[in-house]
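Every protein chain but one is kept in place in this view of the complex.
The block that comes next holds chain A.
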Amino acid sequence: MEAAMGLMRRIHPKHSETALSALLSLLPHHSSDLLSQVDQPLQVLCDMDIGKEFILCEYNRDADSYRSPWSNKYHPPLEDGQLPSAELRKLEIEANDVFAIYRDQYYEGGISSVYMWEDENEGFVACFLIKKDGSKAGQGRRGYLEEGSWDAIHVIEVGPEDEGIAHYCLTSTVMLSLTTRDESSGTFSLSGSIRRQMNMDFAVAEGHLCNMGRMIEEMESKLRNSLDQVYFGKTREMVCTLRPPSEVLQVRLPDS
């Protein structure tokens, strides 16, 4: 299992789906571990009742069907599919509404879905998903990207309320890829994924949605920032180590 995770850490992010299916077939007895530890690009299905797309993940899946957050129905239809309690469903509806506005303000497009379910220790778990196609053929407003995708998965475990305080444990993954292409500079492509965790205690008075939303917003900003500054920055540093920019060379070799 450790070796499998080692391979996933090295294989090119654009091959991660192929790599995962290969590992699943080599290590069938580890399939549940692999599926829970390896994040995959998000898939989308259309809710025929509402005419709106929703995102698929392990958390809205029952058998081979997925529950839409819009109609609360399984696609394809499933009898006795698991549903959240009425109270949690109310919060789920509100979360989907508000998160769609949040998503629009940061992503200027994209699709979002929020799923909630009760867990064993009197709390609940919420999963916030965002998928954005930022390519010029998709929803890239500025039209710079030949290809561009951003998939975010935020899973928050909310502990039971204790004296007005609840514990929130957030695990977030962002997977992205972006490619630009033109005559003069060829193809330039960056892709990757990172995963981080954050733990907080909040007063429940302001509402779970407000608390979860703030954590997700902070986390997304952190992840975007570290991808931009740290991860992309490191690859840029590497390029400059391989072939230092000419200013550096001119200083070293004034007579050339």
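Criterion: a residue touches a chain if its C-beta (ideal position, glycine included) is under 8 Å from a C-beta of that chain, and two chains touch if they have at least 3 such contacts; residues count from 1.
Rule of thumb we're sticking to: contacts and distances are computed from a predicted model.
According to its UniProt record, the chain left out of view corresponds to "F-actin-capping protein subunit alpha" among "Brix domain-containing protein", "RBR-type E3 ubiquitin transferase", "SUMO-activating enzyme subunit 1B-1" or "F-actin-capping protein subunit alpha". Looking at chain A, the residues touching the absent chain are 2-4, 6-13, 15, 18-19, 21-28, 94, 97-98, 101-102, 104-108, 132, 134-135, 140-145, 148-150, 176, 178, 180, 184-196, 206-207, 209-210, 213-214, 217, 220-221, 224-225, 227-228, 231-232, 234-239, 241-246, 249, 252-253, 256.
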